[in-house]
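Here the complex is missing a single protein chain, while all its other protein chains stay put.
== subunit A ==
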Amino acid sequence: MAAELHVALVAADREVWSGEATLVVARTTSGDIGVMPGHQPLLGVLESGPVTIRTNDGGTVVAAVHGGFISFADDKLSLLAEIAELSDEIDIQRAERALERAKSDADASAERRADVRLRAAASH
(Lines give C-alpha, C1' and ligand atoms only; values in the text may rest on other atoms or scores of the structure.)
Protein backbone atom coordinates (compact mmCIF):
# COMPACT_ATOMS: atom_id res chain seq x y z
CA MET A 1 0.00 0.00 0.00
CA ALA A 2 1.26 3.38 -0.92
CA ALA A 3 2.10 5.34 2.19
CA GLU A 4 0.62 8.56 0.96
CA LEU A 5 -2.70 10.22 0.53
CA HIS A 6 -3.90 11.79 -2.68
CA VAL A 7 -5.64 14.87 -1.42
CA ALA A 8 -7.97 17.12 -3.38
CA LEU A 9 -9.37 20.18 -1.67
CA VAL A 10 -12.16 21.49 -3.87
CA ALA A 11 -14.41 24.46 -3.39
CA ALA A 12 -17.70 24.80 -5.24
CA ASP A 13 -16.22 26.89 -8.02
CA ARG A 14 -12.57 25.81 -8.22
CA GLU A 15 -9.98 23.28 -7.13
CA VAL A 16 -8.12 24.92 -4.26
CA TRP A 17 -5.29 22.47 -3.65
CA SER A 18 -4.35 18.98 -4.66
CA GLY A 19 -1.31 16.86 -4.06
CA GLU A 20 0.22 14.14 -1.95
CA ALA A 21 0.11 14.18 1.82
CA THR A 22 0.88 11.99 4.80
CA LEU A 23 -1.71 13.33 7.23
CA VAL A 24 -4.86 15.39 7.02
CA VAL A 25 -6.58 16.82 10.06
CA ALA A 26 -10.07 18.22 9.66
CA ARG A 27 -12.91 19.18 11.96
CA THR A 28 -16.10 17.18 11.57
CA THR A 29 -19.34 17.81 13.42
CA SER A 30 -18.35 15.17 15.95
CA GLY A 31 -14.83 16.41 16.54
CA ASP A 32 -11.41 16.67 14.95
CA ILE A 33 -10.42 13.76 12.81
CA GLY A 34 -7.00 12.82 11.51
CA VAL A 35 -6.67 10.72 8.39
CA MET A 36 -3.51 8.85 7.48
CA PRO A 37 -2.90 6.43 4.62
CA GLY A 38 -4.77 3.17 5.05
CA HIS A 39 -7.64 4.71 6.98
CA GLN A 40 -11.03 3.07 6.80
CA PRO A 41 -13.35 4.53 4.10
CA LEU A 42 -14.93 7.58 5.64
CA LEU A 43 -17.59 10.11 4.78
CA GLY A 44 -18.10 12.93 7.22
CA VAL A 45 -19.68 16.34 7.52
CA LEU A 46 -17.21 19.15 8.11
CA GLU A 47 -17.64 21.97 10.55
CA SER A 48 -16.33 25.34 9.66
CA GLY A 49 -12.75 25.12 10.84
CA PRO A 50 -9.15 24.90 9.76
CA VAL A 51 -7.92 21.91 7.77
CA THR A 52 -4.29 20.95 8.15
CA ILE A 53 -2.58 18.96 5.43
CA ARG A 54 0.92 17.64 6.07
CA THR A 55 2.49 17.21 2.67
CA ASN A 56 4.99 14.58 1.61
CA ASP A 57 7.97 16.88 1.67
CA GLY A 58 7.38 17.86 5.28
CA GLY A 59 5.52 21.08 4.55
CA THR A 60 2.16 22.02 5.95
CA VAL A 61 -0.82 23.45 4.14
CA VAL A 62 -3.50 25.10 6.20
CA ALA A 63 -6.85 26.08 4.79
CA ALA A 64 -9.96 27.64 6.26
CA VAL A 65 -12.96 25.57 5.26
CA HIS A 66 -16.58 26.56 5.77
CA GLY A 67 -19.10 23.75 5.54
CA GLY A 68 -18.59 20.71 3.41
CA PHE A 69 -17.59 17.08 3.48
CA ILE A 70 -14.62 14.87 3.85
CA SER A 71 -14.62 11.64 1.95
CA PHE A 72 -11.86 9.08 1.99
CA ALA A 73 -11.46 5.78 0.19
CA ASP A 74 -8.54 3.89 -1.38
CA ASP A 75 -6.03 6.46 -0.11
CA LYS A 76 -7.87 9.15 -2.05
CA LEU A 77 -9.13 11.90 0.15
CA SER A 78 -11.42 14.64 -1.04
CA LEU A 79 -12.38 17.65 0.94
CA LEU A 80 -15.46 19.30 -0.53
CA ALA A 81 -16.19 22.75 0.73
CA GLU A 82 -18.55 25.48 -0.29
CA ILE A 83 -15.88 27.99 0.57
CA ALA A 84 -12.23 27.10 1.07
CA GLU A 85 -9.25 29.41 1.34
CA LEU A 86 -5.61 28.55 1.74
CA SER A 87 -3.98 30.29 4.67
CA ASP A 88 -1.75 32.42 2.42
CA GLU A 89 -4.77 33.59 0.45
CA ILE A 90 -6.48 34.98 3.50
CA ASP A 91 -6.47 38.71 3.91
CA ILE A 92 -5.83 39.08 7.65
CA GLN A 93 -6.94 42.68 7.88
CA ARG A 94 -10.16 41.92 6.09
CA ALA A 95 -10.82 38.94 8.33
CA GLU A 96 -10.16 41.09 11.41
CA ARG A 97 -12.58 43.71 10.18
CA ALA A 98 -15.13 40.99 9.48
CA LEU A 99 -14.61 39.62 12.99
CA GLU A 100 -15.23 43.00 14.58
CA ARG A 101 -18.28 43.57 12.45
CA ALA A 102 -19.65 40.13 13.29
CA LYS A 103 -19.07 40.74 16.99
CA SER A 104 -20.93 44.04 16.94
CA ASP A 105 -23.77 42.50 14.91
CA ALA A 106 -23.82 39.46 17.22
CA ASP A 107 -23.73 37.24 14.13
CA ALA A 108 -22.41 34.00 15.56
CA SER A 109 -21.77 32.16 12.29
CA ALA A 110 -20.03 35.14 10.67
CA GLU A 111 -17.93 35.54 13.80
CA ARG A 112 -16.96 31.90 13.64
CA ARG A 113 -16.05 32.13 9.97
CA ALA A 114 -13.83 35.15 10.56
CA ASP A 115 -12.26 33.47 13.58
CA VAL A 116 -11.47 30.34 11.60
CA ARG A 117 -9.89 32.43 8.87
CA LEU A 118 -7.72 34.27 11.33
CA ARG A 119 -6.58 31.12 13.06
CA ALA A 120 -5.77 29.45 9.77
CA ALA A 121 -3.79 32.49 8.69
CA ALA A 122 -1.95 32.64 12.03
CA SER A 123 -0.80 29.03 11.83
CA HIS A 124 0.72 29.61 8.43
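To be clear about the criterion, a residue touches a chain if its C-beta (ideal position, glycine included) is under 8 Å from a C-beta of that chain, and two chains touch if they have at least 3 such contacts; residues count from 1.
Convention: contacts and distances are computed from a predicted model.
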Absent chain [UniProt protein name; select from "ABC transporter permease", "ATP synthase gamma chain", "Carbon-monoxide dehydrogenase large subunit" or "histidine kinase"]: "ATP synthase gamma chain"
Contact partner of the left-out chain, one of A:8, A:23 or A:110: A:8
Hidden partner chain, residues of subunit A it touches: 8, 10-15, 28-30, 33, 40-45, 68-71, 73-74, 78, 80, 82
